[in-house]
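Questions regarding the structure given below will be posed in turn.
Here the complex is missing a single protein chain, while all its other protein chains stay put.
Should a chain be cited, it is by its letter among A, B, C and D, assigned in written order, with residues numbered from 1 in that chain.
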Amino acid sequence: MWLLVEQLLNGLQLGFMLFLLSAGLTLVFGVMNLINLAHGSFYMVGAYVAATLSGAGMGYGVALLGALAAAGLCGLLVELIVLRHLYRRDHLDQVLATFGLILFFNEGVRMIWGRQPLFMQTPAWLGGSVELLPGVPYPLYRLAIIGIGLLVALGLYLLIARTRLGMRIRAGASDRQMIAALGVNIRWLYTLVFALGALMAGFAGVIAAPVFAVESGMGESILILTFVVIVIGGIGSVRGALLGALLVGLVDSLGRAYLPRLLGLLSDSEAANALAASLSSMSIYLLMALVLAIRPRGLFPA
Amino acid sequence: MSGEILLQARGITKRYRGLLANNNIDLDLRRGEIHALIGPNGAGKSTLIAQLSGELEPSAGQVLFRGREVTALPVHRRARLGISRSFQMTSVFEEMTVMDNLALAVQAHHGHSFRFWRAAHRCQALNREAETLARRFGLEERLHQPASALAHGEQRQLEVALALAGDPPVLLLDEPMAGIGPGGTHELTRLLGGLRERHAVLLVEHDMQAVFALADRITVLVYGEVIASGSVEAIRANPEVRRAYLGDDSLQEAAC
Amino acid sequence: AQPVKIGMITTLTTKAGYLGEDIRDGFRLAIEQEGGTLGGVPVELLVEDDGRKPGKGRQIADRFIRKDGVRIMTGIVFSNVALAVAPKVVRQGVFYISPNAGPSKLAGKGCDPNFFNAAWQNDNLHEVMGQYVQDAGYKSAYILAPNYPAGKDALAGFKRYYKGRIVGEVYTKLGQSDYAAELANLRAAKPEAVFFFLPGGMGINFLKQYQQAGLAERIPVFGPAFSFDARILKAVGDAAVGVKNGSQWNWDLDNPANRRFVAAFREKYGRMPTLYASQGYDTARLIGSALKATGGKPEDQDAFRKALEQADFESVRGAFRFNRNHFPIQDLYVREVVKDDDGIRNVTLKKVFSDHGDAYADQCRM
Amino acid sequence: MLTVTGLQAGYGDSEVLHGVDLELREGEVAALLGRNGMGKTTTLHCICGLVRPRAGIIDFDGQSLQHLPEWRIARLGVGLVPEGRRIFPNLSVEENLRVAAAHHSEQAQPWTLERVHALFPRLRERRRHAGNQLSGGEQQMLAIGRALMTNPRLLVLDEATEGLAPLIRDEIWAVIEGLKAQGQSILIVDKNLGRLLPLADRYVLMEKGCVVSAGAADDLLRDHELQARYLGV
Partner (left out) sequence: MLRGPSALRLRVLLGGGLLLLLVWPWISALFGGDYLVSVMTRVLIFAIAAISLDLIVGYGALVSFGHAAFLGLGAYVAAISAFHASEGLPLAFGFSGSESLLVNLPLAMAVAALVACVTGLICLRTQGIHFIMITLAFAQMLYYLFVSLDAYGGEDGLVLPARNSLPLLDTADDRQFYFLCLGLLLLYLYLAHRLVNSRFGRVLRGSRANETRMRALGYNTYGYRLAAYVIAATGAPLAGVLLASKTEFVDPGLFSWQLSGELLVMVILGGMGSLYGAVIGAAAFLLLEQWLAAWTEHWMFFLGPFLVLVVVRARHGLWGVLTGNGQ
């Protein structure tokens, strides 16, 4: 029984982790109508810089700030140099350009930091576990991820839905020229939003660094998951991203936790084991296909 | 009032959450008749057209085509039966040439398009029809330009031309005159007038000069409800319509 | 005379790129130490990245053979790439000497006179852990590996020597990064020992999360050396301390060749060599021995093969010879990860197997 | 206030404007006329910065606009009601208005949400609807309201009465008259000559990207031959 609760928590936690990345992506994609495959690269940059700084003996705060600055700066430069020219282009042009950026960033990171993964320590004050349930310690760090995810979700929602900045961003998404004709400096606005998205990706990277391997290419596997999340949730809505992320997190975690056992009940063979493994690998894709088959525009289309 | 009834709306109701956009509307379209639908902005005219053409599903009510119920048929099936519409918001194939735009519209009426082999632009039957259409709308000089390069008014003309392709028996025209300059309006009025014999036309239009010149019958929609229906004279004289829609000096305005 | 060309197909990109890098660097070190020769014969090393894709590996092999006229090949890190490339290569009369991947297919039925493995048969490092955990008296174990052939082989290898109770056998998604669900199940299963085979980043993720879940102090972890090389340990940090892992080599093995190798490698590259580096180095020296014996003529296939079979070189892991299937017969050790003044590193704990072969040699008809 | 001289512009390979001149004084209403496709919208877009002129000078109170980006021009006080409305479909009606709110002119009585709502009560009723859930006419009102919210010194109206019910159209004309009375400068394109010419101070008549006639609006109102020749009425 407690195990189920713990697995649910695991699912939530994974979901919030995914949300941190999806939020930036959905901001850039849903709001600016820009497909940015290089989102995962900012995540990677964030993780690398944080790991480097904390490896050099700086505190977690310094590492966090440094990573955010680096990721934001990368975003800024990428927008200024490349993406700025692509807003009015076909989505596929953006796909190709940002694919090129992925190659560039991955190899660049390899050239700077070498091929081996980096290490980042969990900040001491988030190190231990708390006994949420009798006999089941839960890592404090993972709880913190849940909390941070909630805060970010709230902040982002307020920004987009409640502020004038958010309004302008959304207006620009549908008619860039018109919002400019109303006196809004849309170029800088977009640069800003993009940098913000990159910053959030970098933030996710910092959060992930102590939990996951910090290595070149760490962005792509999670990027696909992130796209799955925002597509399930419905593009461009922060609410959708949040729910999509939680759904994916839960399905993935619970699938991994319980599918083998369920299938084991049916037959206790190698085959059942293998089937469970491949089914749980597929689970989120099954989920996505199912959701889209029923609701072709995702759960909460903006 | 004698032509065969082609399209019929019975008790059409459309609800958007709290808003009643159409309330229990009955309407007949007969061959040989131009039926104008007028009403203030937001009265639900376009909404009604969307339900007649099949883009929107009514909350209640039925649509009949030649006496047969078509309420459940999707848009393209109704279009094949011969219910054709134009859009209030210009909706053409922007990156395709005017020729391709029209040919595509004509092609829709030449059976299915699962023809994979012969080059489409070599098909003279399609091309001729497309050119004829272009000529009717004064677009012949624009044939080989992409639709996006047309001025707004020309795009509006293309919009109506697309709806007319293939001579469909029922025409639902949503503000065909909008955006077309004063000179063009005259010509379009003449053109639509010529359609009367063989078609049943539902004309939504705010250009009263055109409406009064063309309509055999006028239905007035206000807040989703039909408040009056009748001949041009009856409607012009109807005080309620004047108050809700026409205003007092609209007649002089139309006269200029 | 023309230098002898050696074609190295290895994985330099993707997350696993550092494995190929170490193999290459170890190999290069050997060449450099001999002044651009191996066994006194001038050699030219051609290196290309397979991106971990079997198809690409085949393509490169194709080019090496046809364009560059390569007669000796090496370098492949991953079993699936090796399975795609090696059989085709050896059929064309080229020698393939594996510095790493040693899948069972190539050790058993699919063995070939021109195929050699200078590292190990894949199961070896799992078998040694199975034996160790068995000897250490752990009554139950929870074992996990990714859902792919090498993963299945790994757990099979472990179970071949471990006879205690398996309370959980889990196959995870290849490339998985979050292990919270598995860890919760693991905790609930209350095993006495955990054995895992999760190469590369997967292992790092697992270990970090294992520690964060507070399991590290309670249930000891065992695994093959793959997840505990010097470079991974840097990335895992404290979470690896105390873990015991099976290997055929360690930096502290006490033999002259090894001492020289470790010192030279550290000097040249400024980092500790890994197991992969040692394998690359040994492979180069093995090739060198055969080149020397044949006067630099891999074209003379029979002579060259015979020379390779002799394995007449000083291996950094001590005694080394080939089995009848051209896979090593060697000693296998268990190492422990410790943290001391020199950082986090492996120290050799115990020799578990002496002159250990592999389970597939009997199937090899050669 | 606004002087355009020798304006040339085009799209891709085709040149659309071949030297357009026009002038507008503070507080005046100028009508830009011509048949479909003659370059009226293009002219307005050049003034607002949506199309970059190839040659010519656009002078707005001593500032030349021809090289400025559209948002700078807007901030100088040019407010556009574009052809085809271009409402932001994903913003609510109220947000459509609020997103534009600015003070580009020092007016004693600036336009506010309340004043726009008072002008178009329908927009208040629909204020929570998304932009794309409005009827065409409602969108038109919103577009005008949105431009007013920027408190422009020069209001540019491109077919602002297209698709409006006669009653509303009258209202809009009344609003324009009211704006004129308040001293608002307006540049306007509309096909409804009957309403436009009496209101306008001056006219500019375009044919194929050139100005063929310009002068006092009253003159054109009387010159039926000119109207017939260039406007087809």
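Annotations for the structure displayed:
The rule we apply is simple: a residue touches a chain if its C-beta (ideal position, glycine included) is under 8 Å from a C-beta of that chain, and two chains touch if they have at least 3 such contacts.
Here the structure is a predicted model, which is why all the values come from computation and not from measurement.
Shown chains touched by the hidden one, complex as a whole: A, B, C.
When the full complex is taken into account, the listed residue touching the unshown chain is C:A84, out of C:I6, C:I23, C:A84 or C:V352. Touch with the chain that is not drawn comes from one residue among B:E33, B:D100 or B:E129, which is B:D100. Along chain C, the points of touch with the absent chain fall at residues 12-13, 47-49, 53-55, 58-59, 62-63, 66-67, 79-80, 83-84, 87-88, 103, 105, 147-150, 174. Along chain A, the points of touch with the absent chain fall at residues 29, 35, 82, 85-86, 89-97, 99-108, 110-111, 224, 227-228, 231, 235, 274-275, 277-278, 281-282, 285-286, 288-289, 292-293, 296-298. Interface residues of chain B facing the missing partner chain: 53, 55, 74-77, 79-80, 84-85, 87, 91-97, 100, 103-105, 107-109, 113-121, 123, 144, 162, 165.
Simple rule for what comes next: only the chains that are shown with their structure count from here on.
For the pairs A-D and B-D, the larger set of C-beta contacts lies at B-D. Rounded to whole angstrom, the centroid-to-centroid distance between chain A and chain D, based on C-alpha atoms, equals 45 Å. If each chain is reduced to the centroid of its CA atoms, chain C and chain D end up 75 Å from each other. Averaging C-alpha coordinates per chain places the centre of chain B 28 Å away from that of chain D. Arrangement of the chains shown, judged by which pairs touch: a linear chain-to-chain path with two open ends. Contact residues of chain C toward chain A in the complex are 12-15, 17-18, 21, 147, 169-175, 177-178, 180-182, 184-185, 187-188, 200-202, 204-205, 208-209, 212-214, 231-232, 234-238. Chain contact summary for the complex, chain D toward chain A: residues 48-50, 69-71, 73-75, 79-80, 82, 86, 88-91, 95-96, 98-100, 102, 104, 146-147, 150. Within the complex, the chain A residues that touch chain D are 164, 167-168, 170-171, 173-175, 177-187, 302.
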